[in-house]
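After this line comes subunit A, so read on.
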Amino acid sequence: MILDAFGIEKSYPSAAGPVPVLRGVSLAMERGETLALTGESGSGKSTFLHLVGGLDSADAGRIVVDGREIGTLDDAGRAELRRTTVGVVFQQFNLIPSLDVAANIAFQARLAGRADPVWNAELAGRMGLTEHLTKYPEQLSGGQQQRVAIARTLAARPKLVLADEPTGNLDEATSDAVLALMLDLVAETGAALLVVTHSTRLAGMLSRQVLLRQGVLA
Partner candidate 1 sequence: MTEAVLGALLSHWRRNLLQLFTLIAGLALATALWSGVQAINAEARASYDAAAETLGEGTFAQIVAADGGAIPVSDYVALRRAGWLVSPVVEGRLDGVRIVGLEPLTAPGGLGPVELGGDGDITAFLSGEGQVFGPREALAALDGIEAERTESPGVAPGTVITDIAVAQRLLGTDTLTRLIVAHDQPIGRPALGEAAPALSLREAQDASDVERLTDSFHLNLTAFGLLSFAVGLFIVHGAIGLAFEERRAMVRTLRAVGVPLRRLVAVMAAELTLLALVAGALGVAVGYVIAAALLPDVAATLRGLYGAQVAGSLELRPSWWLTGLGIALAGTAMASAAALWQVARMPILAAAQPRAWALRTGRGRAVQAVGALLLLALAGALAIRGGGLATGFAMLGALLVGAALLLPILLDAALRLGARFARETVPHWFWADTRQQLPGLSLALMALMLAMAANVGVSTMVSSFRLTFTGFLDQRLASEFYVSVEDAAEVEPLLTFLEPRVDAILPILWVDRDLAGVPGELYGMRPHETYRENWRFLEAEPEVWDRVFAGEGVIVNEQMARRADLVLGQPLLVAPNTSLPILGIYGDYGNPIGQAVIGEDLFGGLYPEAGALRFGLRLPAADVPALRDALRDFGLPDGAMIDQARIKAFSLEVFDRTFAVTGALNVLTLSVAGFAMLMSLLTLASLRLPQLAPVWALGLTRAELGRLELIRAVLLACLTALLALPLGLALAWVLLAVVNVEAFGWRLPMFLFPADYARLGLFALIAALLAAALPAFRLAQTSPATLLKVFSNER
Partner candidate 2 sequence: MNARLAVLLAFWPLAAMPQGFAGLGTDAEGFALPQPEPVFDFPADHGSHPDYRIEWWYLTANLDGADGWEYGLQWTLFRSALAPEAGEGWTAPQVWMGHAAVTTPERHFFTERLARGGIGQAGVEATPFAAWIDDWQLAGTDFDTLRMTATGPDFGYDVQLTAEGPLVFHGDRGYSVKSAEGQASYYYSQPFYALAGTLTLPEGEIAVTGSAWLDREWSSQPLAETQTGWDWFSLSFDTGDKLMGFRLRQTDGADYTSATWIEADGSTTAYPDGAFTADPLETAQVAGREVPVHWRVTLPDRGVDVTVEAMNDRAWMTTSIAYWEGPVIVSGSHRGRGYLEMTGYE
């Protein structure tokens, strides 16, 4: 099992008191599994993904990723987890604007100590980025930027890829193509993939779908 989340609760403070976002969510994923977490805006799916990625901490519950319980890790431990085990693809493309495409793709793998030029080149080829390697992010279209972000995540060969609306800024045709490519590559590396999306059409492309409604799994 790559992910085992149990009884996750999370609320955010507001002027009117704490607003509960997750109210006891339990979810497990096997290695290699692809799963779509769907739900309406505000249903708590992005929050769940952030918690799994160690970007935020839960109020209650237990999250175990690749055998490690996130709640027991300090900042450095979580950073290490993100660097080596989990890869996050954000809705905003989150590239480093001052590095060119090749450097962006290689970046996370270098941090994880797994830089593999051959693999990087293959990823760039598969993503159709080969001719853009020396360009800077601002010179790319949205779809191209998201492909760079996905390639950067996969370059580090994470065991669990988390994607938050990875195609939310793309048109339908492009987003289908990007997701299909992502699924192919994930399958090749043997990673598990958790995609947060509000699109049931995209969710249908993944092996399992889970619906989150008002902070609990439906």
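Candidates were picked such that all candidates are chains of the complex that A comes from, given by their letters.
Note that contacts are C-beta pairs under 8 Å (C-beta built on N, C-alpha and C of every residue); 3 or more make two chains touch, one makes a residue touch a chain; residues count from 1.
Given the structure is predicted, the values throughout are model-derived calculations rather than measurements.
Chain contacts in this complex place subunit A in touch with candidate 1, from the set 1 or 2. Interface residues of subunit A facing candidate 1 in the complex, by the touch rule stated above, are 50, 53, 55-56, 75-76, 79-84, 88, 90, 92, 94-99, 103, 107-108, 110-113, 136, 152.
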